[in-house]
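Below is a structure I'd like to ask you about.
Missing here: one protein chain of the complex. Every other protein chain is in place.
And now, chain A:
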Amino acid sequence: MIRRLNREEILRYLGYKDSGVTERIEQLLNRCEAETLKILQSKYIYRRFPVEKGADGIRIPGTALVLFGNDIQEHLKNCNEIFLLGATAGIELDKRIRRYMVTEPDVGVIMDSCGIQAVEQIADLAEKEMEQEVSAEGCHLTWRFSPGYGDLPLETQRELVHVLDTHRKIGVSLTESCLMVPSKSVTAILGISDTKRDVRKNKCNFCNNRERCAFRKRGTRC
């Protein structure tokens, strides 16, 4: 259960830097946060798999999923197992944002940011469960690496959602161009390793968008 959203994060998504939040905006933020929490349909699914590292990529035995690229190799360098994760804030949020973009677009963009924050928290909840599972074995998790980061192709999504059966299990599917529906959804790959979390590097280093990132220009991250 998510009881509240992280206000600072929401403001950051909205491009807020350091100017004071006016009372009007404050009221809107309260309203949007309450509404988001009310209509949230939190769902997540994760599954644990061993991995086979080959010269051309990392294979997940028993599935057709292969992870290509140097960045995921590096990310999973200390790992023989992974979790695949899918999480979503649900479809009602998309509908609500669409409606507000027609009637009150200021509320619409705030709801959008609330939705992004919410799905991050849902993924955090799932991560906490996975963390518990592996820490009992004396292991640790890497951070959440998603298709499209670095040189891991966005198309990896196709097999990932197929393996997790997200359409059936949590209601998440892809469009032809690999966009997730509901839009406030995430997928990720988390490595399981027996060393401490020192492999965790700044995720901006992996990001294809780092040169043009609006967040980085403002001196923050997404």
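The definition used in the following text is that a residue touches a chain if its C-beta (ideal position, glycine included) is under 8 Å from a C-beta of that chain, and two chains touch if they have at least 3 such contacts; residues count from 1.
The definition used in the following text is that contacts and distances are computed from a predicted model.
Trainee: Just by its UniProt name, which of "Methionine synthase", "Heme exporter protein D", "Maltose/maltodextrin import ATP-binding protein MalK" or "Ferredoxin reductase" is the chain not shown in this complex?
Mentor: The UniProt record for the chain left out of view names it "Methionine synthase".
Trainee: Need a quick check: the contact residues on chain A for the chain that isn't drawn.
Mentor: On the chain A side, contact with the omitted chain comes from 11, 14-19, 22, 24-25, 28, 41, 45-48, 62, 64, 90-92, 94-95, 97-99, 101-106, 108-110, 112, 148, 154, 158-159, 162, 167-171, 173-179, 181-183, 208-209, 211-212, 214, 218.
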